[in-house]
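Inspection log for the structure reproduced underneath, given as structure tokens.
One protein chain is absent from this view; the other protein chains keep their places.
This part shows chain A:
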Amino acid sequence: MDFADSDTDLAFRHEVGRWLDGALADVPDQEELSQDAREHWSRVWQDRLCAGNWAGLSWPVAHGGRGMDALAQAVFNEEAAVRGAPYPLNGVGMMLAGPTIIAHGTDAQQARHLPGILRGDEYWCQGFSEPGSGSDLASLTTAATRVDGGWRINGAKIWTSNAHNASHCLLLARTDAAAPKHQGITYFLAPMDGFTVRSLEMINGDTEFNEMFLDDVFVADADVLGGVGNGWTVALTTLAFERGSMALNLWVWARQAVDRLIDVAVARGVADDSAFVDAVGALQCDAEAVRIGSMRMLGESRAGGVPGPETSALKSLWARVVQHANRLAVQLDEAGGVLVDGDGAAARMRRYLRARAHTIEGGTEEVQKSILAERVLRLPRSR
């Protein structure tokens, strides 16, 4: 078992690093910015990725990508994250929509959407979750009714990142109410004309998530992806891409959370307290385990294996590190985090509150544990 970069990997890492250093030279530290400013930089960053031909890094050459593998994408994401790069505004387009359309789309669908994603002028969001269907996604009730030339869709979606910036939506809707719940779903590549988007204010004041209301929205037959009634299978592809692209960033975020915690403790003069040192020791173990586990996961995929339920363990460890580190950081504040009139204290509290989402978004902690219980421990389904 060898954890070193190969010469090729190393050369690519250096190429990426050189480009990033130039492209990030005028980009401020995102952690300290307001949400509006962060969104501005996310859009700028997306444009730079597209202009630099990085948007389709791991897409096949035939579809306008650079044909590199998941490891190359991991290297890129890692180098970007360690430099504190903004999150690209069309991550859903590059990481989810594009790969899913490549996997399941017709030639016409690929021709219609892929160039726009690579150019950076077709933005996507993901319309999966619903108010009544969170962890139990397959119970979704947004209804599509057959009409001439397409479907009329009614329902509500929630937790949609970036809906306010997107022109298109990866939309799941029920096309056959009589079929078993996994079989009556269809996946649409829906233009968002007629969607009503309303932002949700999160506990930290941010509005990164939205609700979407669909009232008699028309979607054409040509926008059905993967066939009527096959939506669940197509959705699983998207979710696999989502897990894959997330997993590559997790370890950097975990390390940065620990870095910030240490900086706060040093500034407050408590970095030598034994309780603090012990806490950092425990955090470091988990944070490194995420990094090494990600490397092993990538190694397995490159060797032709499919990333298994271990990704659930990595996500679980990551969430714990970031939540714990961010909680300790606010607790080190003068008044235990409850006075948020200083910029630093407010930013720390905002991060702590944001981190509460980590055990909810992208599959709740409980769902991750169920996956481990069923697939690693071979216990019966408990949900």
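Convention: a residue touches a chain if its C-beta (ideal position, glycine included) is under 8 Å from a C-beta of that chain, and two chains touch if they have at least 3 such contacts; residues count from 1.
Heads up, the rule we're going with is that contacts and distances are computed from a predicted model.
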item	value
Which of "ABC transporter", "sn-glycerol-3-phosphate transport system permease protein UgpE", "Cysteine synthase" or "Acyl-CoA dehydrogenase, C-terminal domain" matches, in UniProt, the chain that is not displayed	"Acyl-CoA dehydrogenase, C-terminal domain"
Which of A:Met212, A:Val280 or A:Met349 contacts the chain that the document leaves out	A:Val280
On chain A, residues whose C-beta touches the chain left out of the figure	1-6, 9, 71, 258-259, 262-263, 265-267, 271, 274, 276-282, 284-286, 288-289, 292-293, 295-296, 298-300, 302-303, 310, 313, 316-317, 366, 368-370, 372-373, 376-383
